[in-house]
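Just one protein chain is left out here, and the rest sit where they should.
Let's turn to chain A:
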Amino acid sequence: MQLAVWTYEGPPHVGAMRVATAMRGVHYLLHAPQGDTYADLLFTMIERRSARPPVTYTTFQARDLGKDTASLFQNAARDAVERFKPQALLVGASCTAELIQDDPAGLADNMGLPCPVIPLELPSYQRKENWGAAETFYQIVRHLADTSVRPAPREGRRPRVNLLGPAALGFRHRDDVREVRRILDLLGIDVHLVAPLGASPDDIRTIGAADFNIVLYPEIGDEAARWLDKTFAQPAIRTVPIGVGATRAFIAEVAALAGVDPALALDDPSSRMPWWSRSVDSTYLTGKRVFIFGDATHAVAAARIASEELGFTVCGLGCYNREFARDIRGAAKEYGLEPLITDDHLTVEEAIAAAAPELVLGTQMERHIAKRLGVPCAVISAPVHVQDFPARFSPQMGFEGANVIFDTWVHPLVMGLEEHLLTMFRDDFEFSDAAGPSHLHGSAPSHSKAEPVLAPAGDILVREDAAPVAAADGTLGWTNEAERELRKIPFFVRGKAKRNTEKYANEMGLPAITLDTLYEAKAHYAR
């Protein structure tokens, strides 16, 4: 048993719902107890969809247990097909139905339903949401793709691709598709099919007509892409165009495979991020320590942007989806980091506190951790809350995505000029710690409260009247003088200074931390 308050991923049948909801003409019959319909509201509220997800639940109750659940399932299947007339019916079980061992596939098979039935085996006690989405999409493609369909001869037509992976409840999937379509349009490449988002079973049948595939989200699209490569000899592009560098690499790869000129898309005048990052106001971003956590695809992309395109120092890198841990391990090695592969939010919280970053890039969960620790944060990956399904155009991919990312990540940081002012006038009443950075408004972290559980990076317990205060671990105390000096250090680097000083004092075996210790440590850690 795993003790959990927060889970980064839902159960695998939620992944299947994400695929079914993304598509048109599909219905998902889910053998599930009363109550599992809660998942509907993820789609109607977080993604603000205006229609119910195309999911029918058998909603069995205790009194139905026994042989009744099987007939309940068949009745529900009949009603759903009758009412919704889907082009294809997905059938599967949620975690509880998996235990009662009705066989949705067999039950539906015997009914002679007037549409293709695609059974889903989603082991709820081993796998999670992303896996469920990938498996569902793969099963749909495998069941429906017409293997006799092949691309038309290349002469006299534009190259044609499938975009694989975008789904319902995907972080910025809607706008990423639009942005990638724009790139492909500039290159003179046609999009044959986007799937699962917006595709119907009839569309899926023709999937073989494209020249190659672009896997936008490997977590959802890769399984199907591998099968398509094997079955149709459709190569797949796996470079995810998040960030300027990755977008350029993506364009080059796509252009090479399609036999077109990459310059058509590379010289996009709307790509402002490289200049923004070079402008002098961004000098202050140099070496900012950033901790990155999310799904592997977004985390790896973020790490590259952070280090190569914004000049940050990546001080932590991890993902929650084990299936793609290899990508994280590879990237972590590049930055000389220990990869953090975990779905336990407490472990992530500890790692963030230990790394003492100046910026956290993560999921909704890291947003809350960062808030507790008083560290600025931006969201780069699902799971996300309603505010990260925005009304405005906000892709992560392509050059416009890079523009969006620059704004999103830099916004929570204290901008250069303000940082300078805070340092210069830190004793001025208007620039005091308590005032906080102006752009964080009412949500500015309070720097007067001591965090009882974890020693937060941006905080210290200061008491003017007290004798040296014992450090949180009980090893060392600060003299009043040293403490007052520490307080003069801007709050966003104070945590690091405090930790470094204590570490230094411990290593040197000093009995207490004095003013001198503070500056000795500063010199020691200066690079």
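Rule of thumb we're sticking to: a contact is a pair of C-beta atoms (placed from the backbone, for glycine too) under 8 Å apart; a residue touches a chain by one contact, two chains touch by 3 or more; residues count from 1.
The rule is simple: contacts and distances are computed from a predicted model.
S.K.: The complex lacks one chain in this depiction; which UniProt name from "Light-independent protochlorophyllide reductase subunit N", "Quinol:cytochrome C oxidoreductase", "Na(+)/H(+) antiporter subunit C" or "Nitrogenase molybdenum-iron protein subunit beta" does that chain carry?
M.R.: Protein name of the absent chain (UniProt record): "Light-independent protochlorophyllide reductase subunit N".
S.K.: Just one of A:Arg24, A:Arg205 or A:His368 touches the chain that is missing; which is it?
M.R.: A:His368
S.K.: Counting contacts across the full complex, list the positions on chain A that touch the omitted chain.
M.R.: 1-7, 9-11, 13-14, 33-42, 44-45, 48-52, 56-65, 76, 79, 83, 94-96, 99-100, 123-126, 128, 368, 372, 385
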